[in-house]
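Worksheet for the structure shown next.
Shown here: the complex without one of its protein chains, the others still in place.
Chain nomenclature is as follows: A, B and C, assigned in order of appearance, with residue numbering initiated at 1 for each chain independently.
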Amino acid sequence: MVVVMAAEAGQDDIDGVVDLVRAAGGDAFVSRGMSRTIVGVVGDVERLGTLNLRAMPGVGDVVRISAPYKLVSREHRRERSVISVAGVPIGPDTLTVIAGPCAVETAEQTLASALMARAAGASLLRGGAYKPRSSPYAFQGLGEAGLQILADVREAAGLPVVTEVVDPSDVDLVASYADMLQVGTRNMANFPLLQAVGGAGKPVMLKRGMNATIEEWLMAAEYIAQRGNLDIVLCERGIRTFEKATRNTLDISAVPVVQRLSHLPVIVDPSHSGGRRDLVLPLSRAAIAVGADGIIVDVHPHPEAALCDGPQALVDADLRELAAVAAHLSPLVGRTLTPAPALAAVDA
Amino acid sequence: MVVVMAAEAGQDDIDGVVDLVRAAGGDAFVSRGMSRTIVGVVGDVERLGTLNLRAMPGVGDVVRISAPYKLVSREHRRERSVISVAGVPIGPDTLTVIAGPCAVETAEQTLASALMARAAGASLLRGGAYKPRSSPYAFQGLGEAGLQILADVREAAGLPVVTEVVDPSDVDLVASYADMLQVGTRNMANFPLLQAVGGAGKPVMLKRGMNATIEEWLMAAEYIAQRGNLDIVLCERGIRTFEKATRNTLDISAVPVVQRLSHLPVIVDPSHSGGRRDLVLPLSRAAIAVGADGIIVDVHPHPEAALCDGPQALVDADLRELAAVAAHLSPLVGRTLTPAPALAAVDA
Amino acid sequence: MVVVMAAEAGQDDIDGVVDLVRAAGGDAFVSRGMSRTIVGVVGDVERLGTLNLRAMPGVGDVVRISAPYKLVSREHRRERSVISVAGVPIGPDTLTVIAGPCAVETAEQTLASALMARAAGASLLRGGAYKPRSSPYAFQGLGEAGLQILADVREAAGLPVVTEVVDPSDVDLVASYADMLQVGTRNMANFPLLQAVGGAGKPVMLKRGMNATIEEWLMAAEYIAQRGNLDIVLCERGIRTFEKATRNTLDISAVPVVQRLSHLPVIVDPSHSGGRRDLVLPLSRAAIAVGADGIIVDVHPHPEAALCDGPQALVDADLRELAAVAAHLSPLVGRTLTPAPALAAVDA
Partner (left out) sequence: MVVVMAAEAGQDDIDGVVDLVRAAGGDAFVSRGMSRTIVGVVGDVERLGTLNLRAMPGVGDVVRISAPYKLVSREHRRERSVISVAGVPIGPDTLTVIAGPCAVETAEQTLASALMARAAGASLLRGGAYKPRSSPYAFQGLGEAGLQILADVREAAGLPVVTEVVDPSDVDLVASYADMLQVGTRNMANFPLLQAVGGAGKPVMLKRGMNATIEEWLMAAEYIAQRGNLDIVLCERGIRTFEKATRNTLDISAVPVVQRLSHLPVIVDPSHSGGRRDLVLPLSRAAIAVGADGIIVDVHPHPEAALCDGPQALVDADLRELAAVAAHLSPLVGRTLTPAPALAAVDA
């Protein structure tokens, strides 16, 4: 932590900062510049961070130097992690494709989507039974009936299931059906939910908040980790900017940036970031090439009848191309495409 | 709703759109331009909105025309609403000042803050017992013990209490202590929480999500309203932009924009938007002058020791100036300053 | 300047930084923290700033501490400046209203607008003869013929003239007609233009770039100042954000923030930030109340026929209200409304 004194700060002000830091068990080093004096503060940053130095007389600014997250940082764990979702790995040596319908609507639609996903190279099935929708008048998901459909389709299609949970009180129920819990973009800073999934004993996919900095995203992961669960996969899904040609702006740079800061895997959602079917394939190629540990895409057998986000769902023809892309690009970035489990292998 | 056909769309494509709309009970009017054809769609927009017209062949774009919120709109209720919080009004003829500590830390600090607030012209007390913090290692609030302190201070200081709730399962408990429930910026799109406060029988203060458009904010209010609760006060508290000189960018224009779109009162939080004590008074003046129905500010008897957001808390000297500002500016915008309840009047 | 060493930096890396700084005539102080080492660098920051310390081995980050602008800073000049535009002051004790048409279209329209402006309390006339338009097919301004109209109207209406210049090679011509040169939002980082107006011998109104941070804005002012011209008035006119209900988001907080950092006056443009006539009056009130040194508004005798930005122009009825607002609010913020020059007083 560095305290930058205001230009008009006097020696008393500097002494005040140094004394306060030392009284709290830290140490402080004073460097006098031509126009400003700075005080380097060392010691237990969590404790010193509560000192509210910014409110001291003569203090101009306080600049934090070390990252505020710990368990999810590469300083905590040097090697990049491999997360296993019912035996399917997500990590630095593989490319894992997750696919499925945005929302579970019927057993038939979900099964058809799962078979499409499997044919396209997916090894995990996504699908939402609880949908956070900006309008209270929009389809909100099937709830537990949707979870039951996902569980049935898991057996039929042989793909472990990733599904979203939106209410802390639903976490145990959803965890009893799902292989991986998803925290969506609107809930990235829903701290009770993060704590609940941190204690649920299942891997978690944490989508980036559409307004979250990378540091805030890693802090959200730290909330989960702090409850003892380090089986976290981060998912970049676009941030909100002034550009309106796409639903959100995919922050492709976030993938290598996060991989330097954290040992957790990072995947990309090209469907929700672009919000347009014609962008899903180019953005999938970009995501694989930039070094993502996986991608997650929407598929639907009949997008024009989808109850949620139909405009971005891939259809059959796209999926063959996606399968080819994933197979050909993976080796160029030193990865193997994660195979789907053998059909008999999945029984919750 | 207007469907804009792609430049290359043929007559079959146009007919397809018209037929689909009519089959769903709507009507469609075709206008042929020099380079594009547009189809005006009229009828029940909720039903027609599920048609996924964007996925039809030949469709370039679909532009929604009418607002997606209903109950909170001025078309639903022409007159601007007055919300009563335990008898204290927030509405178009008054200026209501809400003040108090960011977080409830101790009974002494809360009482001292409440007395400061009252002296500064506040008629409602704010204070958080549940704090959503970006770090899991930061002070998270006192929970129910904090609610009890707020209830005690309400009697001593004579100010009804506004306090935040962050978990749907806590809503009933918080509502049993509080006079008004606050939904914070990080939870504006926490739909289960919105639905829970919609059913709790207490007025709600809904802060704008730091990344939310005005339309999304009004849709969040619609979630609460749809559960039968129209006692909602909107609170502008700054949005996230590229500018880093302030914590967030106060969107002062949102006040008149919202007042034209919705009948709900709108107040401004100059403390959390700026994040700096020296900005609170100028931004309070701006908020009152632009026509806000109230302001909500942080105060603290000892900001340098605050466990949360000390850098932005007002202290005694500021509060006298705030009181003068509120008293002098209110009449210029056709309002009277809402008086605090008589001391005997508040007993939950 | 503070150099933050990477976690894995060794003693050699630290020594390398210290040696490089000392070789360049600066000094360096090493503070060892528990997880990081920081090196405080003091000396001539411009010279040390060229060292490219970020590229040295073991360096994690370089944090600049002192502001990069000098001449426009309050450290350079403690007292807030008063800028005189042909005798009309803009500064800390007055509220100066600038009004006029967005674009000069005809002599009649310009004169009518100027008389509207004067009646509304304006003491300076705005009007564009060179218009930067996003479409090459839109009206681009009358050029020198427009400047001549402005000069004629100045005499008739008794208001000194503020007008925009967009090309460095036009600066001398525009300066020969105008009393104040305006640099528009799209040209805030047009450095040859800034340098040219810096040498033109006329006061300059520098609009904030719609994507510029406050620091970048002050650096643009520094470009003008460095050419010997400190007669600069800054104009906040809204920044680009995700919100689309308004054309831009008026950053009202920028006014007090800039006034702490710089001695230059700051005014607000409520017309271009909101882009909507119904927002001009509320935003004008907010601007005056927050402490702006002036406002600049669009007026037009026939907005529905305006060739540029008609939707935001005030008409007669609004102007009476604006005059009343300016007169009543000024004393509350310790200012007097700047009077228009006596009619005989203006002859270039």
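The criterion applied here is as follows: contacts are C-beta pairs under 8 Å (C-beta built on N, C-alpha and C of every residue); 3 or more make two chains touch, one makes a residue touch a chain.
Bear in mind that the values here come from a model prediction, so they are computed numbers and not experimental data.
*Asks:* Which chains here would be touched by the one that got left out?
*Replies:* Contacts of the omitted chain with visible chains: A, B, C.
*Asks:* Of the residues B:Ile65, B:Ala145, B:Ala327 or B:Leu343, I need the one that contacts the missing chain.
*Replies:* Checking the options B:Ile65, B:Ala145, B:Ala327 or B:Leu343, the one contacting the hidden chain is B:Ile65.
*Asks:* Which residue from B:Val2, B:Ala151 or B:Val333 sits in contact with the chain not drawn here?
*Replies:* Final answer for the missing-chain contact: B:Val2.
*Asks:* Using the touch definition up top, pick the residue from C:Arg32, C:Arg133 or C:His328 that touches the left-out chain.
*Replies:* Here the residue in touch with the unshown chain is C:Arg133.
*Asks:* Could I get the residues of chain B that touch the absent chain, sorted low to high?
*Replies:* 2, 4, 7, 29, 31-36, 38, 40-45, 61, 63, 65-66, 75, 240-242, 244
*Asks:* Could you please point out the chain C residues that touch the chain left off the display?
*Replies:* With respect to the unshown chain, the touching residues of chain C are 46, 49-50, 52, 54-56, 68, 132-140, 166-169, 186-187, 189-192, 195, 209-211, 216, 219, 222-223, 226, 240, 303-307, 310-311.
*Asks:* To test your reading of the contact rule: which positions on chain A touch the chain that is missing from view?
*Replies:* Against the left-out chain, chain A lists 211, 213-215, 239, 241-246, 249-257, 260, 273-274, 278-279, 282-283, 285-291, 328-329, 332-333.
As a convention for this text, only the chains that are shown with their structure count from here on.
*Asks:* Among the chains here, which has the CA centroid at the largest distance from chain B's centroid?
*Replies:* C
*Asks:* If you average all the Cα positions, which chain's own average lands nearest?
*Replies:* B
*Asks:* Can you compute the centre-to-centre distance for chain A and chain B, using the mean CA position of each chain? Integer Å is fine.
*Replies:* Computed from C-alpha means, the inter-chain centre distance equals 27 Å.
*Asks:* Report the inter-centroid distance (CA atoms only) between chain A and chain C in whole Å.
*Replies:* 40
*Asks:* Go ahead and note the Å separation of the Cα centroids belonging to chain B and chain C.
*Replies:* The computed centroid separation for chain B versus chain C comes out at 32 Å.
*Asks:* For chain C, which residues are shared contacts with two or more other chains?
*Replies:* Residues 241-242, 244 of chain C each touch two or more of the other chains.
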